[in-house]
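As you look at this complex, bear in mind that one protein chain is not there, while each of the others sits in place.
By written order: A, B, C, D and E. Residues from 1 in each chain.
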Amino acid sequence: MSSGDTAWMLVATALVMLMTPGLALFYGGLVRAKNVLGTMMQSFICLGVVSVIWVLYGYSLAFGGDTGGVIGTMQWFGLKGVGLDAGPYSDTIPHLLFAAFQLMFAVITPALITGAFAERMKFSGFLLFTILWSTFVYLPVCHWVWGGGWLGRLGALDFAGGTVIHINSGAAALTAALIIGRRKGYKTQPIYPHNLPLTVLGAALLWFGWFGFNAGSALAANGSAVIAFFTTQVATGTAALSWILAEKIIRGRPTTLGAASGAVAGLVAITPAAGFVGSTAALLIGFAAGILCYLAVLLKERLGYDDSLDVVAVHGVGGLWGALATGLFASVGATGLFFGNPQQFAIQLVGAASAIVYSAIVTAIILLAVKYTTGLRVSEEEELQGLDVSQHNETGYAIR
Amino acid sequence: MSSGDTAWMLVATALVMLMTPGLALFYGGLVRAKNVLGTMMQSFICLGVVSVIWVLYGYSLAFGGDTGGVIGTMQWFGLKGVGLDAGPYSDTIPHLLFAAFQLMFAVITPALITGAFAERMKFSGFLLFTILWSTFVYLPVCHWVWGGGWLGRLGALDFAGGTVIHINSGAAALTAALIIGRRKGYKTQPIYPHNLPLTVLGAALLWFGWFGFNAGSALAANGSAVIAFFTTQVATGTAALSWILAEKIIRGRPTTLGAASGAVAGLVAITPAAGFVGSTAALLIGFAAGILCYLAVLLKERLGYDDSLDVVAVHGVGGLWGALATGLFASVGATGLFFGNPQQFAIQLVGAASAIVYSAIVTAIILLAVKYTTGLRVSEEEELQGLDVSQHNETGYAIR
Amino acid sequence: MSSGDTAWMLVATALVMLMTPGLALFYGGLVRAKNVLGTMMQSFICLGVVSVIWVLYGYSLAFGGDTGGVIGTMQWFGLKGVGLDAGPYSDTIPHLLFAAFQLMFAVITPALITGAFAERMKFSGFLLFTILWSTFVYLPVCHWVWGGGWLGRLGALDFAGGTVIHINSGAAALTAALIIGRRKGYKTQPIYPHNLPLTVLGAALLWFGWFGFNAGSALAANGSAVIAFFTTQVATGTAALSWILAEKIIRGRPTTLGAASGAVAGLVAITPAAGFVGSTAALLIGFAAGILCYLAVLLKERLGYDDSLDVVAVHGVGGLWGALATGLFASVGATGLFFGNPQQFAIQLVGAASAIVYSAIVTAIILLAVKYTTGLRVSEEEELQGLDVSQHNETGYAIR
Amino acid sequence: MKKIEAIIKPFKLDEVKEELQALGITGMTVTEVRGFGRQKGHKEVYRGAEYQVDFIPKIKIEIVVSSAMVESVVQSIIKSAKTGKIGDGKIFILPLEEVVRIRTGESGDDAV
Amino acid sequence: MKKIEAIIKPFKLDEVKEELQALGITGMTVTEVRGFGRQKGHKEVYRGAEYQVDFIPKIKIEIVVSSAMVESVVQSIIKSAKTGKIGDGKIFILPLEEVVRIRTGESGDDAV
Partner (left out) sequence: MKKIEAIIKPFKLDEVKEELQALGITGMTVTEVRGFGRQKGHKEVYRGAEYQVDFIPKIKIEIVVSSAMVESVVQSIIKSAKTGKIGDGKIFILPLEEVVRIRTGESGDDAV
């Protein structure tokens, strides 16, 4: 057991926890004022819902033993046996701390999806969706990659969750946007962010917390953590720049929202690669992330599906790019295509594709189940009124 | 001396420091726009006032020696002798770091009380109150429990400050609400939160910082810190859920403010128990905290006293429940009633009751002293105008 | 290599990163609503611009070898050779982590300057300015003091960047305010902060992050870090108090913005001294900082130059006071005038004066270069419209 | 038909609304405005800068009523909006030519 | 010249604006207001406190037009602002004595 590693992982866990409220602010600023609370709530309450699931059966199904490579077992049900000894997943920190760290990843993943159906989802339907999705999508995919499942065994690289978290939530987001349908007034009425300073603040907290996410995924205060930390900073800063560069070229003006979005795109893209690549690769990964994700946003506008807050473009596309880039650029403790190992790239493709297909299909099934039980969407009138009043009997602001 | 423990405690101290501005935001969002700065200021400035007190005599009176079990001595006046050797309170971190960590607790406690008299307290009166209250209430009670005083010796369990911070501030809050009286227009005019996203942000920073508060109270990056960290997360998430569940049942709708309030209630309730209980107990403690504190809010509405921001319901009731629950559920390094030690429960009762009685009485005396020197309340006209203009010649927003 | 020190420095680096968005919020709240995004952007994008510079040549020129005491070499171009072994600058943490920590300082310094020309600078001009300034002002001055340059060799004390960061940015700010000129309507129309809660939040994040800045500058989780941490808290709290005390005396009312500004002034002033002084000196340094910086603000009003957000008064004057105070009060690991070493004070004077002169001159040259390439200032019409619309095609709020 | 506009102190809105409801008034429109008048404003200070703020938050209420109701509406507003201190506000009565209800197209007295 | 004031539902503003533009109207002024009327409000709950909110967000449009245009403007507003549900709002027509364009000092029909 190492007190230094434990110290770092306690902090990293707290940092990842902060990302979920950070996301709440990021998303909250992007919706119209009448939906700010409903939107923030959908992220915030994941901290409750998923924590309970995790204690009861979540951690066990994701990390406790293995059933055919696809899911864990119930051996750590209720966290029985998950104690303070150094765990199976690290020699230098208590097992329970690993469980806490992983819990925070499980919390934020369903929260990410909420951006796709922002401004129109019923709160009851959202709660049911989150419970089902965490159970039937997150836990298995997490197990595949990190819990001893088939993808990890195949050699898929995912330093901090590009596949488990971002591709996964991005695929779910696309499915959800298609099934739930467009917001009333989408493309015919102005729908724009009500509080961009809130969004910038959210991006800042995400960035800050992401150091825990990526560098914490080393599970120790060691060189791997330092590399992950540094590549995270570099890719993120670069992506903020490349996104606004692309905006400047295509639309004539760099925007603040573009810088914030680019930062998140960079964070997403570097996630799977963070501990496996050097600074120069991080520059390239970040640079491409800013451009690709921006183009994906423009493509969405063309295709016309209403992924309200661009989860697909940022997390889906960014995560996919990151997963593949890991297969290209890996050079630290792993070897990518550009360093002579094309097989890694192929494995990354398999990993990404499996996550996309599995997540899309199961998400669709879950959404249909929700539709015919609690219902998915608020009524037209409620949508007009906004989620804050219609779902929560509250309003966000009474500034005067 | 351990660099790992020192690293963790440096961070934990910074995290607890962040809680006070977090509280400023939490409270600031809950008042009317005309009082936002005045309210935030009352928390923020505690970082100044109490830091000075702490250096001069606060730390010494709380932790330096013992005078009859009720208060410390002046041996560490001006922090003389409080240096970089491992202190009397920990073998692995510098003494001065312990003093810094404890300072942050002393800062936030009077800030918590400000919720009770929000929107009507004179700034000068508030400053005088804070100096006196920190000196005559916080320092003794802190000494009783943690500084070698009678309650600690009796065996009262208070992992991170359920009694010292929450019961104590809750009792003071009730006293203050009664003595200062209701806000003009209370129950006859609409008085509602002006910026709930700010409040959610505040709750998030409180949650984040509370990991330092609770897990930092282990004073080391060890197993005890890990347990405290994990139970904090679980109880908090669960309480957010149970509060909105109670709202749904009683009022028909779960609210965002309910989720944020429930989270704080859970944080409060798990505080004294954090390092002493397991995950299942944390679930139960959090679940009950959300419900009990919500019911306490409803009870306040019936009783009609104007505790503006529900310090009594959240910190008083939550802290009391936590202190008693520690006596029930303690199983790690201590034994509670449910594990065969009814005496612990009795000791917890004694601890809570003493803190309530002492705090209420001395707070009342202090408030009367303030009333007849600087005065307690702003004039009617100033209250109508708001604290921002009347106390500080400022306004919070000029958004357009 | 120490995992405890590495843990602390990972966190400290993340904390310093958070200061730049904290500054964005602090500044963002202080401008008029129409400039909130443009102002935040100028800080935020430094995280991108400077990260790229740092990887390419910045770190190398600041810290890689030495050329005549005034600048580094290109030996670590592209961070070649900057790896995971304990570096030349610390025995207990990876070299790359030191580079990451120092990067965050390089990021925030140009961001600080933006307060001087807030509400009127062209975004393209700002970008060019930041690239040039970081290269030709920040890198040399940083090298002089910390990278093995002449000032460090002379024995100048600068624990965490009073000279490198604050005096440096303060001198640049004064130059910029004079060259760019006043805002339209300055002194004839009301120009006041649009969102002070945002500013208080920014101050809080700065305070929180500054623990990483100052205590992180020990480069280890050791006694020096603990001292720096504690003096930071004490000086900051005291300066918040002394600023509002001065306001009360001079203007009749203590303000919330005064408390926040005082806190920043205290943070600035304690920066160079943090690890070299005791708690009592910290009290004095903080106390004087609050007063001096407030007086400097009043002086600006008299002199009539338009340093929009008081970078000169807070960072320039505060940094200068801190650098000199270090020469007066140093007693831990160094000796100041009051402890019998007048020479230290003289050295501090030399350091401060050199930084001021160099920074002012080179900043002026850079600004003129920018003026005749991209241009410095937006047009009158654009200034009226605000930076958000004119530079970024966005608006900050649509709260209703 | 007349249009009555009243400028009142913001915290009086609920009382005025209730008084008017009691009178049988079923509709009104309110706007947040700022008023300049005899009531003096306040000082604001931001770091070194000091401002005198002369515009004070007020509420404007607009009520369209039949001519017969004008007098009682005015009396109700006076009764409920008055504090007796400077700044209580004004009531303006304007001629109105026509009222139309958008939903039904009705006009005149039927439309309010 | 007449002044037309219309209280409409906020999300109808764009439609109304386009309809009026189609009619040749080149200027209008809009204000965010809150309306009290037959349309019922909603409940808000903040911890223990429950409020009935009766004032509903509306948009007020003011358009000054020559007397000849009044009828068609009214019809256009009705057409574009109508949802058929309670709360669609009202149109008020007020007499106007004079209009002046600040930039040029022009007055009367030339000024709009």
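Everything that follows uses one rule, which is that a contact is a pair of C-beta atoms (placed from the backbone, for glycine too) under 8 Å apart; a residue touches a chain by one contact, two chains touch by 3 or more.
Please read these numbers as outputs of a predicted model, since none were measured by experiment.
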Over the full complex, note down every shown chain the hidden chain is touching.
A, C, D, E
Given A:D5, A:E119, A:D158 or A:D310, the residue that touches the chain left out of view is A:D310
Just to verify: which one of A:L37, A:V141 or A:L257 makes contact with the chain not shown?
A:L257
Suppose we count only contacts with the excluded chain; which residues of chain E make the list?
3, 17, 26-31, 64, 94-103, 105, 111-112
Per the touch rule stated above, chain A touches the missing chain via residues 190-193, 247, 251, 253, 255, 257-258, 261, 297-298, 300-301, 310
Which chain C residues would touch the chain omitted from the figure, given the whole complex?
185, 189-190, 384-385, 389, 393-395
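Criterion: only the chains that are shown with their structure count from here on.
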Neighbours of chain D that also touch chain C are B
Interchain contact steps from chain A to chain B (minimum; 1 if touching)
1
Give the label of the chain whose average Cα location is farthest from that of chain A.
D
Count the C-beta contact pairs for B-D and for B-E, then tell me which is higher.
B-E
Separation of the C-alpha centres, chain A versus chain E, in whole Å, is 44
Chain B and chain C have mean C-alpha positions lying a whole-number Å distance apart equal to 33
If you average the CA atoms of chain A and of chain D, how far apart do the two points sit, in angstrom?
51
Residues of chain B engaged with two or more neighbouring chains
2-5, 7-8, 11, 190, 192-193, 195, 201, 221, 251, 253, 255, 257, 393-395, 397, 399
Touching two or more other chains - residue numbers and ranges from chain E:
32, 44-46
